[in-house]
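Complex shown without one protein chain; remaining protein chains in place.
Going by the order they are written in, the chains are A and B; count residues from 1 in each one.
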Amino acid sequence: MDKKYQPIIGMETHVELKTKSGMFCGCKNDPDAKKPNIHTCPVCLGLPGALPVANKKAIEWTIKLGLALGCKINKLSKFDRKHYFYPDLPKGYQISQYDMPFCYQGKVETSFGPVRITRVHLEEDTGKLIHQNINGHNVSLIDFNRSGVPLVEVVTEPDIFSSVQAKEYAKKLRQIIRYLDISDCDMEKGGMRLEANISLLNVKSQMTNNKSNSKFKLPNYKVELKNINSFRFLERGIEYEIERQREILESGKTPIQETRGYNAEKNITFTQRTKEEAADYRYFPDPDLPPINISEKWLNEIKSTLPEPFDGLFKRWQEKYNLKPELVELLFETAEESKKLEELFKKCIKEKLSVEKFVNAMVHKKIKTIEEFKKMTNIDEVSDDDLKVIIEKILKVNPKAVADYKAGKINTINFLVGMVMREAKKKIEFQRLQDLIKSFL
Amino acid sequence: MTIKDIEESLKKGVFSCQELVKESFSTIKKHDKKINAFLTLNEEQALKQANHYDNLIKKDKNIFDEKPLLGIPVALKDLFTTKDIRTTAGSKIIGDYNPPFDATVVKKLIDAGAIIIGKTNEDAWGHGSSGENTDYEVTRNPYDLNRVPGGSSSGSGAAVAYGGVLVGTGTDTGSSVRLPAGFCNLVGLKPTYGRVSRYGIIAMASSFDSIGHMTRTVYDNAKVLEVTAGVDPFDSTTVPIKVDQYTKKLGQSIKGMKIGLPKEYFVKGLDDKVSNSIKNSLKILEKLGATVKEVSLPHTDYAMAAYYILVPSEVSSNLSRYDGIRYGGSREMFGAEAKRRIMLGSYTLSSGYYDAYYLKAAKVRTLIKRDFENAFKEVDVLIVPTSPTLPFKIGEKVDDPLQMYLSDIFLCPVNLAGIPGLNVQSGFVDGFPVGMQIIGPQFSEELLYKVAYLFEQETQYYKIRPKFKNG
């Protein structure tokens, strides 16, 4: 990687919450709706006279996410109106949050270092535009089913320095959101939308001009890469952008501050909109929605619904079951699923089966139940009583081994286990045999 | 005739709902060509409904307990959303808008048995104090057809004044119920903000719009509020405070009641004739047992400026939805006043100006609210003139928007503070109605009605009918 230019990347991620109803109305929240405009009402259609009423669960889930990202929670919060004109925005403004978001100052760890979370806020989604050519005319068709669905926005500081790190961050964010089960994050359906702000910092020139100051000045431009709907496209799109910007900078020019899209087929980014004039959203507090107090009591209620944090969970599983996080994390998404998984682990222990092997089998052989696992390893059904008879016999016939074990040669147990198995002429779970034999010694 | 009279007559069978409604439409047909109070009439449905109610009354005379406004002809300001009845807000841009739902207040009135006679003319979007900013024919004052009826609920005021209906609903954002009531010899209530649901009422300024109504008498007005008031799960800004039985305390004495006169309101710009009328009315109130004292609302001078920053800001936002895609025509169809307010509001909210204008005005709003709260520590209610002048001539102020804005000077501080104001007739000067505004703390409508009722019974101005001068 070129040492002259350092990519500086910040990310904005939009996530559709899987609430049952809309952010400000009771319309069904159904990303799989089969027909257009079947889930609209005066509120989300922006009819004259309609008024919003806030969905409490959406607020709680936003705070939940903020807490899981290590954020501080604002005691007082509000909704603001963000004004711009676009056909998929029925009121001509989006109800969002401006200067008092629900959550701020969090952090996500990546293998390249921490990525600070600037804020997590709540807003409403827009309708969907479908582009078509009808009778020779290019038209846009609008479906308002999605209008008014609760949308959470997670914004990072420009703490990401490579496409690989961006991908890791995005994947981790998705993992956390899925763990909380507040969204399905279906990227193909637009349930999770990624945006990256990319610029290149001329490290060499900063170092020569800035000897005393340890802090780097951010580049004087940034390019927004929007509407990326896969992790792979994110990585590729950023890589393309870095190279494109490097070429421009090398030629002595500055890349234009603009919004670009990513074309997956050609693997290029392209201009969508020039931001010569930053949009003036004319934010002001939405007078239709009273402010929100997040009391100690309410915050504690929300905290109590948080599942065990990943760090704690993986650590515990590592210690107790010797499980590698990279492996076991492939077996579950939501906290509910992790609990069910742990139930299986406990069952394994009860049946003296190796959890580690079980997990391996689940990952590599795609099995799902303990029965399947047992079948697979040909573990035979032998009762403890039958085994005890055999063990007694073996111990009698091998007094030296018994004495060695009692003297401290712990590994002798393996020899004894092997002998029992040979005698039983059956495949028996190692741990189980070991425990049974130990109980005799 | 009042609501009480009608209930009695319907019970006794003196006349039927159908006859009442037919009479309503015949009065409208007689006068409305010249007055232009109505934009849409609901004749077919109204007669059907009246017929249905006549059958209900025959079956059970106690139906009036369940439906306290049974058979009462009501006109709705045309920014009240009515299902399947054209709703224009006085504008051409949504001149053919046919709503798929009813406003909460409309539902409540219908459930209480009221009969919707039609939708009334208004300053488009509520932007105005005279009725002249309608995109349609200008409504005339039934007392003198060369004069304005007051706005923005101009059509509702005129319709009640000439007897087309018994109740005319309106919205009051800065003046728009109290001023037409004052210019047309009516009782007009601007309730406490949050007392009546705004759901389905086409929004002008979301933190100011108060949903009110005009009637000929105080009793009628109180009776209607009993129906329209109350918290609404569809409107986050309605307050869950118990709805009083507003008609119950009418007739009770006001002995010992303290009435405050804000000294800042009795200054230059106030027509002498108006001032004298108010002074006489105060004497009558003193005779009825009240005491009058001077109070101060020190930030009065700044109320108008704060109002004309905050309201256009919210207006520019609320009118953003009219992009012609889901309903209505394109934005060029907005009238001049709407365009002015959109421009002004976009400016005061824009980057670089937000702090100096919107934020500053919002802070001044706190000071104005505090002024009223402090005054109410010394007195029970305030009384001020409704308008600084007599009803002015059509065309007199329309070319000078700032002059037009200043007609609201005694009325808009009440909207900034979110408190209730009730217009009751103070008297007549040169044949023109002069209104008097009774202002109280939040949710004190019961008190306002008490004062107004005794005054009205003493002066009986409600008996006077318009003479259609210059008509």
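Keep this in mind: a contact is a pair of C-beta atoms (placed from the backbone, for glycine too) under 8 Å apart; a residue touches a chain by one contact, two chains touch by 3 or more.
In this text, contacts and distances are computed from a predicted model.
According to its UniProt record, the chain left out of view corresponds to "Aspartyl/glutamyl-tRNA(Asn/Gln) amidotransferase subunit C" among "LemA protein", "ABC transporter ATP-binding protein", "Aspartyl/glutamyl-tRNA(Asn/Gln) amidotransferase subunit C" or "Protease HtpX homolog".
The chain not shown here is touched by just one of A:7, A:42 or A:237, and that residue is A:42.
Per the touch definition above, the residue from A:8, A:54 or A:149 contacting the chain not shown is A:54.
Checked against the full complex, the one of A:15, A:177 or A:292 touching the unshown chain is A:292. As for the chain not pictured, it touches chain B at residues 96-98, 100-101, 193-194, 207, 233-234, 236-237, 239, 299, 301-302, 304-306, 308-309, 316, 320, 323-329, 331-332, 334, 336, 339-340, 342-348, 350, 356-357, 359-367, 369, 401-402, 405, 417-419, 442.
One chain of the complex is left out; on chain A, the residues touching it are 19-21, 25-29, 35-43, 45, 53-59, 83, 85-87, 92, 129-131, 134, 137-144, 226-227, 261, 272-273, 280, 282, 284-285, 287, 289-293.
Going forward, only the chains that are shown with their structure count from here on.
In whole angstrom, the spacing between the mean C-alpha positions of chain A and chain B is 54. Here chain B touches chain A in the complex through residues 79, 81, 87, 89, 94, 97, 99-101, 103, 198-203, 205-207, 233-237, 313-314, 317, 319-323, 325-327, 346, 349-351, 354, 358, going by the rule given at the top.
Put simply, chain A touches chain B in their complex at residues 42, 45-54, 81, 83, 85, 87, 90-93, 142, 280, 282-284, 286-290.
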